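Omission of a single protein chain aside, the complex is shown with its protein chains in their original locations.
For reference, chains read A and B in written order, and residue numbers begin at 1 within each chain.
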Amino acid sequence: MLALAEAAAEALTQLRAATPLVQCLTNEVTTNLVASSLLAVGASPAMAAVPGEAEELVGVAGALLVNLGTPGPDQRACVEPTVAAAAGARTPWVLDPVAVGVLSVRTRLAARLVAASPAVVRGNASEVRALAGRASAGRGVDATDAVDAARDAAVEVARRHGTVVAVSGAVDLVTDGRHEVRLAVGHPWLTLVTGAGCALGGLVAAFAAVTEPLVAAVAASTLVGVAGERAAVGAAGPASFAVALVDHLHTTSPDDLARRVLAAARVQTVQVAA
Amino acid sequence: MLALAEAAAEALTQLRAATPLVQCLTNEVTTNLVASSLLAVGASPAMAAVPGEAEELVGVAGALLVNLGTPGPDQRACVEPTVAAAAGARTPWVLDPVAVGVLSVRTRLAARLVAASPAVVRGNASEVRALAGRASAGRGVDATDAVDAARDAAVEVARRHGTVVAVSGAVDLVTDGRHEVRLAVGHPWLTLVTGAGCALGGLVAAFAAVTEPLVAAVAASTLVGVAGERAAVGAAGPASFAVALVDHLHTTSPDDLARRVLAAARVQTVQVAA
Partner (left out) sequence: MLALAEAAAEALTQLRAATPLVQCLTNEVTTNLVASSLLAVGASPAMAAVPGEAEELVGVAGALLVNLGTPGPDQRACVEPTVAAAAGARTPWVLDPVAVGVLSVRTRLAARLVAASPAVVRGNASEVRALAGRASAGRGVDATDAVDAARDAAVEVARRHGTVVAVSGAVDLVTDGRHEVRLAVGHPWLTLVTGAGCALGGLVAAFAAVTEPLVAAVAASTLVGVAGERAAVGAAGPASFAVALVDHLHTTSPDDLARRVLAAARVQTVQVAA
């Protein structure tokens, strides 16, 4: 646990020093918050999603985010070549399977993408259940399933595809298939911020540019959670909360992050019934 | 009037309890504010606008918003099938004919859509005049016509297509072709918020998921107006006003809404020259 807290703090320090370029093939609804969150933590966002260009940018990117929230024509055309380019360049990439399981175009796309072994999958419980082929009560971007209901699915996806899976909820769950980390951090108003989950996906990618996937998912989830807790102090509603959230992504220090990981994280070895 | 105020308050209470999913085929410029406003009032926004998916989502949506502000290739391809799916599922839908009358692609599209009888049309005076086939001084998203100049057009569109028409302006006008309601509520800075009108369109859809169209239009228009009045207190400019606007969409109570409807609304029976 201490090791995890120190690794998260070290990753934040490195992120601010390295300012990695994070390429985003992302959701049109939330691009601005994703970009602002990346700038706030010290990364450099680039949203090139044009066929021909997206593959070019991978060459200079430190990490890639693929968010399926609004899979428009250009994104549908360039996401798979871009992921292949990232794999070829050993650039870590993060899959955010927004609303997978409810809508068919992205569900088919996500099934192909997860098989290409992203460094991290970041979703809510319903989306992670869908990636594992399990039924869900999901109706889009809502998480109608609790994180615990996605625990087995998360472990299964992690093991099958050699990826880290981060499930967002009241208590977040992060697993690499061997360990599971639960993070009791955050604030209910995060669910009222358009794109808070998408921003978290972007931050996982930024951290993945400078550290290993499990630490990246824990550091990013905890950073968003602690920024949310701080933002709630003095916010008058969800919009002033969203402004303060990004401010605190910028001002939260590595030491603050380490302390919050230490207090919030519970790590277990995964026990899977044979 | 008391009945209208009580119905608006009851609708807000139901909206927060039911958290209806509001599907949005909407404007790329303002998706984030539309989504944030929907979350603030208790609805659940979903922006799926991909051919194949948009029709699927109608099945789980409580209401549909069609905003023509940026009719890109995917929206042009899927808006009519989605509206047909909504009609088939008896899902109420709202048409926001942004810049209709000035630009030809969306003007033709809007003419076909309004003939499919949306529950509510929400526009400014120039747009509503254009929907009725009347000349306008409009030059896009601006309302260069006063609300009164659109009164006859609004009644005509409402009667011809069996829809409620809500005309936004300094004083809002809502009509179902038999009654006309004028709402003296709001603040001039609402015209400086990018997407305030689009957010109103989304909120009309959210209310239409839980109440009848006339009440939905009155409740949403008054809620945005009173939130704007409250936001103006202490705002330093249009951007801090926009943040406070969304905060107040979240914190304004059903009782506050009822009181403001009672004070702001004037209802008349429509007198139409034969």
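Worth pointing out:
Please note the rule applied: a contact is a pair of C-beta atoms (placed from the backbone, for glycine too) under 8 Å apart; a residue touches a chain by one contact, two chains touch by 3 or more.
Computed from a predicted structure; not experimentally measured.
Note on the undisplayed chain: of the listed residues B:P73, B:G88, B:G133 or B:G162, the one touching it is B:P73. Per the touch definition above, the residue from A:V60, A:A84, A:A115 or A:A184 contacting the chain not shown is A:V60. Residue in contact with the omitted chain (choice from A:L4, A:A46 or A:V120): A:A46.
Touching the omitted chain from chain A are residues 21, 28, 31-32, 35-36, 39-40, 44-53, 56-57, 60, 72-74, 242-251.
Contact residues of chain B toward the unshown chain are 28-30, 32-33, 69-73, 99, 102-106, 139-142, 191-195, 235-240, 242-243.
Going forward, only the chains that are shown with their structure count from here on.
Taking each chain's centre as the mean of its C-alpha atoms, chain A lies 34 Å from chain B.
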